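In this view, the complex is presented without one of its protein chains, the others remaining in place.
What follows is chain A.
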Amino acid sequence: MTDNLISLLVFLPVALAAILAMTGQRAPALSRAISLAGAATLLIVSAWLLLGGFGNTAQVIELGGWSAPFGIVLVFDRLSGLMVVLTSIVAVLSLLYAVRRDEDSAGPHFHALFQAQLFGLNGAFLTGDLFNLFVFFEVLLLASYGLLLHGDGRKRTRAGFHYVVVNLIGSTLFLFAVGALYGTVGSLNLADITLKLPQVAPDAVPIVTTAIFLLFVVFLIKGAAFPLYLWLPGAYGYASIPVAALFAIMTKVGLYSVLRVDSVMLSGNTIGGLVETTALIAPWLLWLGLITLLLAALGVVAGRFLRRQIAYLIVASVGTILIALGLVTGSERELAISGALYYWIHTTVLSAGFFLLAGLLIRHRPEAGDGIEAAPPMPHAVLVGSLFFAYAIAMAGLPPLTGFFGKVMILAAALDSPLMAPIFAVVLTSGLIMVIALARAGSRLFYQSQATPGHPAHAMPRGARTALPGLALTIAPLAVATVMVVGAQPLSDWLDGTAQQITTPSGYLDAVMPDGILSPETAPGKLGQEYEGGKH
């Protein structure tokens, strides 16, 4: 039953994508209904699985009944479950927005691409196989290329070209890394690789180490870390609003892969008994996170329209999470991961919501859009301004909203780190820079309105009359943030448990490979015998 439900998380979107590719043009209303129902089903099923505690021990689904190193497995644990729930929340929000604002009819096949994107995202979060991860990356990227170019615009095309080329190069590097790992370790299953890493032949150790570094370079390209984040502000800043909101989860795929591969494959492991892997990647993550955060804060200052600022806020959150993932000092690691996950939920949901708010601004200010410049007064300026204020507080990390708590948890975990001083300095300074940038943006957007003769104050621009009900979508992420603040204690207890699950990879390994390494001689069933027959 639960096996089928977990498989449903991956296979429902792809089935819907196929159907929607056929109905998309002919029956727009039906397509909307199917797409929304699909996303809602994903949200309900994933939330039910997660809250029902099915992720407390890793659930393994062997596709086609082939056991772990031979077949492909899906693994549902708390971390992957949480990621799927987050994806579904963001998906429902941006789909509702797209349908409400009619953004989905700006080009063909919006809903089919959207579902394909969800297929790729959920697959990437659930798979336990590195090559399969590559395939799901490709699926989600190909869908995201289509979504990014949805609608039109010269700048969007230019940003789209950069995005596609950077990601194609990333995919090539991914294949090099996966190929080198397979050639030396002899497996593609994450758990199997983990078990086989200590047995790597000494002369293959440099190759394996290189392959692992290459793998993380790819993840950091997808996750938009310094120095490979420059594709993001363009792509996210010029995408249409619902697409940008959905993309709030995209960088998290890279970060999820970093966390998953680092915690399962590298923690407490060695490569061929020669290279200790626990601290192989983490220090790099920490430093890259610090640089990313600082540069992203400066990017927020430099952004000349709100969507670009939000894109840089996303980069800043990537930096913050990387700092937390880079802390490896013993028990502090659990605390750091728990804090990072809290911050992770906060930044995903709120940056999606912030993009929706930018969409509201674009509609309400026909002259200036979301450009940070003075424009004729907009309707509901007080309400929209208050929402902007709330988002800005949350994203910049001021109390009493979620960004503050996330940062406090991460900084608390960093107290024992030898790099405490630079971490505190960078996190606090960048927070200050972002506050200044957002305060400036807010005052330009909402205080310096000019009443021009053609536009007396409180005039309603065309199409703005329906604004109030639409505000609910912009308020919903803030409601999530409020719940996260009110329920901070139970949530953080749950996240502590999740962090514990992440930092004890033996649970994951036992679930996927209950019999340890299968050599051809000990492999159960026909496959082993046939293989043995072939050897002799």
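Worth pointing out:
FYI, a contact is a pair of C-beta atoms (placed from the backbone, for glycine too) under 8 Å apart; a residue touches a chain by one contact, two chains touch by 3 or more; residues count from 1.
The rule is simple: contacts and distances are computed from a predicted model.
Matching "Lysine 5,6-aminomutase subunit alpha", "Na+/H+ antiporter subunit C", "Probable glycine dehydrogenase (decarboxylating) subunit 2" or "ABC transporter" against the UniProt entry of the left-out chain gives the name "Na+/H+ antiporter subunit C". The residue touching the chain not shown here, chosen from A:176, A:287 or A:424, is A:176. Here the missing chain is touched by one residue of A:11, A:161, A:287 or A:424, and it is A:161. Which of A:131, A:213 or A:389 touches the hidden chain is settled by the complete complex: it is A:131. As for the chain not pictured, it touches chain A at residues 131, 135, 138, 142, 145, 149, 154, 157-158, 160-162, 164-165, 168-169, 171-172, 175-176, 178-180, 182-183, 188, 530-531, 533-534.
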